[in-house]
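Before any comments, here is the structure.
One chain of protein is taken out of this complex; the other chains stay put.
Labels A and B are assigned to the chains in the order they are written; within every chain, residues are numbered from 1.
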Amino acid sequence: MVERIKFSLAAPVVAIVVSILVGSLVLIASGANPLAAYGEMIRFGFQLETIVNILNRATPLYLSAVAVAIGFRMNLFNIGVEGQYILAAFMGAAAGAELAFLPGPLHVVAILFVSMVTGAVWAAIPAVLKVTRGVSEVISTIMLNAIATGFLVSYLLAKWADQSDTTLNIQTKPIEESGWVPSLNGVLELFTRDIRPGTELYGFLLIAILVGVIYHVGLKYTRPGFDLRASGENPAAAEASGVSPKSTVIAAMLLSGGIAGLVGLPEILGRTHNFGLQFTRQLGFVGIAVALLGRNHPVGIAVGALIIAFLDSSSAVLQVKSDASPEVVKIIQGVIIFTSVVAYEVIRRRQAVDEARSAAEALAQPSPHGSHGEGAEPMVDPAKQGGRS
Amino acid sequence: MNSKHVVSDEAPAVELAGITKRFPGVIANQNVNVRVERGEIHALVGENGAGKSTLMKILYGMQPADEGTMEVGGKRVNFSSPRDAIDHGIGMVHQHFMLADNFTVLENIILGSEPLKGGGRIDFNQAHDKVQALCDSYGLEINIDDLVEDLEVGERQRVEIIKVLFRGAEILILDEPTAVLVPHEVDELFRNLRELRTQGKTIIFIDHKLDEVLEISDNITVLRRGETVATVGASEVTAPELAELMVGAELPSPGEREGAIGDAVTFKAENLTITEADGRKVLNGVSFQIHDKEIVGLAGVEGNGQSELIDALLGIRPLSAGRLFLNGEDLTNSAVSDRRAKGLGYVPEDRHRRGLLLNFPLWENAMLGYQRLKPFSKRGFWLDSEATRERTEEIISRFDVRTPNMDVAARVLSGGNQQKLIVGREMLSEPEALIAAHPTRGVDVGAQAAIWESLRAARDEGLGVLLISADLDELIGLSDRLLVIFRGEIVAELNPETITPRELGGYMTGAGATTEAANG
Partner (left out) sequence: MTAPTKTRNGQSDPIATTPNRPMILRVLEETGKARWLLAFGLIVVLLSITEVASGTTDLASTGTWSTALAFAVPIMCAGLGGMYSERAGVVNIGLEGMLILGTWFGAWGAFFWGPWGGIAAATIGGALGGLLHAVATVSYGVDHIISGVAINILAPGITRFLANELFVSDPEASFPQAGPGGSVTQSPNVQGVSSIDLPFLSGGWGTPDLLGALENTEWLFVSQAAGILRGMVTNLSLLTLLAWALIPLSAWVLWRTAFGLRLRSTGEHPAAADSLGVNVIKYKYIGVIASGAFAGFGGGFLVIELTGIFKEGQTGGRGFIGLATMLVGNYRPTGVGIGALLFGFTDTLQLRDPSAAHGLLLLLAMIATLVTAYYVYKKSWIVAAVTTVLGVGFFGAYLFTDAVIPQFPPALPFFAVLLLMIFAGGRLRMPATTGQPYRKGDH
């Protein structure tokens, strides 16, 4: 058990250490002092306002990573989270503006509903293509991303833009207050000092936590969750146990898309109240990275999201207080992601080798006449060969 | 019996002496001696697991022997890789062809040894001429401009043969070459082999279809359980005699049983047929019945339709024709989950692929196949981990699964313990009928005995079992009735108490002539 924890933590720790080293080298090369830079970042990072910012950034990242992780658990690459969340956020904002007649909580729920359905539908397309025509979901989701963001959203945004806005911003009509998710500052201030105005803790944080809980409970404690995990781990065994591979693919993608639909909402329902050109993009791809960092585990993903968010938020201080350029955090983030996947793979291979060795040692006990069959050889089915090897 | 058909007086092409090879828990080859003269076609026969493939891998340098010596052309050799073997003129035509579908025949042949003409350019004219010359002189008919994916199986095999000839092979090893060929392709292959022999090549091939072996080879070496049983001249032995050598003069005696076979038919298969896209029937009219308190064994060489039958019974593969019934209920169109829920148990032939979730803890593996049912989940939705863990505890103790605890990942367990877990899982879910496919493959002797015992006990309590296996000990020791499958059809129904080795070996390898269909 201790061995397993050791193995699980080793990779992220290695990744972080390596990226800090690389970041330091880069800083030194550019003439800055890494220790001073890191110090500034940490000092700034633990201020209350920054913590609020970190949590705000981490919330959509967490949702995005959970969406991706659901796919990963089924061995599906939902790279389409990017397109799904942007399209869903746009639809949610546009619908939200029209649904102003709904009372408070109902208005918010309606927006959530629209966004989740949009995301699920957009994810259903690659799912159906995969199940019926065998189209790789990697390719179809990449194409659908471009269609969603470059074509659909661009076109519809221009078409449905708020005409009453006199600024140069192109954005959807604003959502009335009944569709806002209230900030948690009040709650937070019960525990800490007053927060400086201008910084609000997204209430959507609670929804994100709820999603995380449902993700965890659903996968671990329900039978459909077991079916999904089993199908991702070993489709042949799952099929023999009664799990339909096609249904599971579709279900997983729908779920993934539905959660992806929520990714853009913290920002829209908590701050901007419309969808405009300033809407944060790329969260789908960063979500993939966070899911990888967190190893698809609900708590691991949360930690990963917080780390990335911390790096983003605290780098702002570097501009002002040191001669290190804030862009170095982008490199640190990239290196963390890259090294973590390499480290995971290396460690996984080490683990497999270790186990094989200990298993072989255990089996090396002598037996009277050996077992039947050429034990080390896999089953050969001559009827299958001769075709595509 | 050691008469030989001597072909020449030179040093033998290949001489293997005292070859021994061990793997963890198995002795694959034990003091094997084989002598092959130049210009001879020499067959290596034996059941599955007799040690033939391992021996050839050693000869081809893919694995080192633990003990023994090899001589090629009279010279002592020691191969550390296939390159060494190739350099000594040995070429291997693998069972699984190594051909790139998207390349032409020519490209596949010259890959890695391309004739060049300056600047790194391939000299296709020279290549074409050389390869065509090989085809012509050995009578190997193939269009070398074709894409490999357009070729039929027999033609692909020819490409593999040309590949080794192109690299100067004098000794060709063919691993079960006829396993995937239809009769007219086999004839073509044999024609080619005879031509190669006429030109002085030496051929060693592994097979277990006795009629073919007798037709083409000069001499035959029989292996059984990793040891050389005999080397005989093909003209001096009959098929039944060969079968007896392969299988042993004595078969194990069947086990004792309490009580009689039940009357009720638990499982019935009627005319099961699966036709592939190219018209081949991988299952052809398979019919059988399994009663209460009965173990029906299905014997046969691997690749004769067993996998397809299992897939059809489980529901993973749809039938082209036929029906099947569990306790009288027609399950022909039911989904896999329905069949499992109605009581169809399954001990898979490949536990890693179909039986376990290797990275999942044991207690989660204990519900695989039954997760929708009690006690593993409540109303099929909420997992009842407490009840599941209790059941796992029961499996572990009653079936003697050696493990530190039930939270370790399944892959940590040894093969035998993994299999015991699977058997226990199936048994304790009290199935109506059980498909047990190779239930003790790769399992140590102790676990094997335990699994056999639990199968017998369950049978005595009322279970009907379809036992599919290649292990004759197992089949004869456990079955109440024995069916034989060959090329997708049931070709015999035999009584394990009175069967002779010749008969059984004969039916399994197609040498038998009977077409007695199995009926209840």
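By our rule, a residue touches a chain if its C-beta (ideal position, glycine included) is under 8 Å from a C-beta of that chain, and two chains touch if they have at least 3 such contacts.
As the structure is a computational prediction, the values presented were derived from the model and not from experiment.
Undergrad: Tell me which residue among B:E10, B:D150, B:E276 or B:E461 touches the hidden chain in the full complex.
TA: With B:E10, B:D150, B:E276 or B:E461 as choices, the missing chain is touched by B:D150.
Undergrad: Of the residues A:V108, A:L144, A:A251 or A:I301, which one touches the chain left out of the display?
TA: The single option touching the absent chain is A:L144.
Undergrad: May I ask which residue of B:V14, B:I27 or B:L99 touches the chain that does not appear here?
TA: Residue touching the absent chain, from the options given: B:L99.
Undergrad: Extract the touching residues of chain A with respect to the undisplayed chain.
TA: 26, 30-31, 77, 79, 129, 133-136, 138-140, 142-147, 150-151, 154-155, 285-286, 288-289, 292, 325, 327-328, 330-331, 333-335, 337-338, 341-342, 345-346, 349, 388-389
Undergrad: On chain B, what residues meet the omitted chain?
TA: Spelled out for chain B, the touching residues are 82-83, 96, 98-108, 110-114, 116, 119-122, 124-125, 127-128, 143-147, 149-150, 152, 163.
What we mean here is this: only the chains that are shown with their structure count from here on.
Undergrad: Okay, in this complex, where on chain A does chain B touch?
TA: Touch list, chain A to chain B: 1, 220-227, 229-230, 233-234, 236-244, 355, 359-360, 362-364, 367-383, 385-389.
Undergrad: Can you name the residues of chain B that touch chain A in the complex?
TA: 23-28, 48-49, 51, 53-54, 95-99, 101, 149, 153, 156-157, 176, 179-180, 282, 302-305, 307, 314, 316, 335-341, 346, 348-350, 353-360, 364, 367-372, 376-377, 380-383, 385, 407, 411-412, 414-415, 438, 440-446, 448, 471, 473
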